[in-house]
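Just passing along the structure, written as structure tokens.
What you see is the complex with one protein chain gone and the rest in place.
Showing chain A:
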Amino acid sequence: MTPETKRTIILIDDNAILRTIFGHMLQGFTDYEIDFHSFKNALDALDFLDNNDICQSLMPPILFVDINMPFMTGWELMDVLENRTDFIKRTKIFIVSSSTSKSDQEQLANYPFISGFILKPFGKESIYEILKKID
């Protein structure tokens, strides 16, 4: 398989254990090859995106982003990405959070390019479903 047929998946979450679990979950997915990158904060993720063009692949990359993080929250990251119209057109972005607060739900409406909201805790099936649905 050429790199172009791999799907790039990025997880941005400050919780190390969740990052580990998420990685294990993706290992159980066998439909296609996955290029997985995880970051403990949004600034590190932006550094990576600035240095790597992840939109080369035929399959659109998927970003899973936590809201409550140090230095830059998930919403602040959305503010940055909002201006990168080309990037958000070619990627799918999901918010992953344990927050059920009203303010976070209202924030969601401000970013129409977000594909969905995943409430923690979640099972691997819900992730697999997303991975299968998007191509």
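Descriptive notes on the structure:
Rule of thumb we're sticking to: a residue touches a chain if its C-beta (ideal position, glycine included) is under 8 Å from a C-beta of that chain, and two chains touch if they have at least 3 such contacts; residues count from 1.
Assume contacts and distances are computed from a predicted model.
The chain not displayed here is annotated in its UniProt record as "histidine kinase", chosen from "histidine kinase", "Thiazole synthase", "ATP-binding cassette domain-containing protein" or "Cell wall polymerase".
In the complete complex, the residue from A:Thr5, A:Thr20 or A:Thr85 that touches the missing chain is A:Thr20.
Across the interface with the omitted chain, chain A contributes residues 15, 17-18, 20-21, 24-25, 41, 43, 68, 70-71, 98-101, 120-124.
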